[in-house]
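Only a portion of the chains appears, each positioned as in the full assembly.
A and B label the chains in the order they appear, each numbered from 1.
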Amino acid sequence: SSAKRARAMSTDSPMKEAFTKYADYLNNLNDKRERVVKASRDITMNSKKVIFQVHRISKYNRDEVLEKAEKDLAAVRDQFISRLINELRGSDFWKLRRAYSPGVQEYVEAATFFRFCKTGTLLNLDEINATLLPLNDPSLEPLKINVLDYILGLADLTGELMRLAIGRISDGELEFAEKICRFVRDIYRELTLIVPHMDDSSDMKTKMDTMLQSVMKIENACFSIHVRGSEYMPLLGSSEPSSFLLGVSDIEL
Amino acid sequence: TSLDKQFEEFRTQLEESGSLRERIRGVAMEIESSTRLMQASLLLVHQSGPVPVEVLEKAKAQIDVLKDQYCRLAEVLHECPGQYYRYHGDWRSETQSVASLLAFMHWLETGNLLLHTEAEEKLGLNNLDFGLDIEDYLVGICFMSNEMPRYVVNRVTAGDYDCPRKVLKFLTDLHASFRMLNLRNDFLRKKFDGMKYDLRRVEEVYYDVKIRGLATNGESTGDQGVQA
């Protein structure tokens, strides 16, 4: 019918032509977002495994454990973060941030956790970004993890350090626990001054609360070991509670 | 310590981006102010009686103001290359309103849909660095569609019986075009769902007019309400 033809003809209008472009744009964007989400999930899952691996540390297996963790962490970078980097060219880096942020945060958590256990120091953002450099196409501006994701990952790190501290105390590594305590307190204090300046500080605020809880859990554990140690000192005539406790645990179990 | 140093640097960086955001918010508020003025002018197209040409002219006068404002926004963002989408939320809803108003005025003048590239051109955004986000543009178009039923009702009340036919044709085509898109369950999807109701309402008005023999037989005159 002529009506049908009239309809059909209007399909070739500039409007339809433009909308074909918009449709392509949206399809590509959504496909890419989906790929980024998947890469992020992979990063999360494998970073979590690295964190568990680091938690297996003890006085007796330190080197082997950290060696494996380091290898696994490198694998996360080579296999999954590199995939992310390839997707996040140009403006997509910020546009798709919500799609990859959980994975990157978890990677930061894992990488900083590993580093602290290895050297007792904080892995800087610049250092992390340096390790990502080889994954980038050298001809392009290299992709760098943004400050926000780094800080959010750091906030989660304190939870893992708390778990580590509690476990280390049981193994008699009191000095290590105290070191963790100081480290976590420092991070907490530094972040106190950073939080109000974050792009979106609302989720960071709940992370700060959790972080304070973690700090206090470590402090309470240190308190507990300290008062016990202080009670024993007169009993033993020793002046260093931690060395004493360490001694016992080594000999008896 | 190196710890202090890094966090000191972060604080500096974040404060900088905070002040950047402050400036962006400043421009965005100006843009909002301009759209309010445009909107106030355009409200008169709903009023009974023929719409004087001046109404549209007055609204169009704001476009240059907007152009200038977007130019300044682009300059601010030029300072942080690649971070357009980091701050996007700060001017997003304002820009959707802008797109909506530009498209409405364009339709009043030409009877055609303002395309994305045309919208960018009107705002002076055709360079690569700083463009009009396509989703913002599409949301703006939906906003424009939302205004159509009210416009049609008021034009008919004012005695302009040819308006419903034109709007119906325009909205029918627009709706068909939108159906080409695959949307996620997001804001744009919700707005697009609303377009169906606009279309239906305009159709009803068209029938109201038609059935009472009030509609002119159309087609011949391509002009719009304003110019009539």
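Definition applied: a residue touches a chain if its C-beta (ideal position, glycine included) is under 8 Å from a C-beta of that chain, and two chains touch if they have at least 3 such contacts.
Since the structure is predicted, the reported quantities are computational estimates derived from the model, not experimental observations.
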Copy-number formula (whole complex, one representative of each chain type shown): A x2, B x6
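Convention: only the chains that are shown with their structure count from here on.
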Whole-Å gap between the CA centroids of chain A and chain B: 41
For the chain B and chain A complex, residues of the former touching the latter: 2-4, 6-7, 10-11, 13-15, 17-18, 21, 82-86, 88, 112-113, 115-117, 134-135, 138, 173-174, 176-178, 180-184
Of all residues in chain A, those that touch chain B in their complex: 10, 13-16, 18-23, 25-27, 30, 90-95, 97, 121-122, 124-126, 141, 147, 151, 186-187, 190-191, 193-194, 197-199
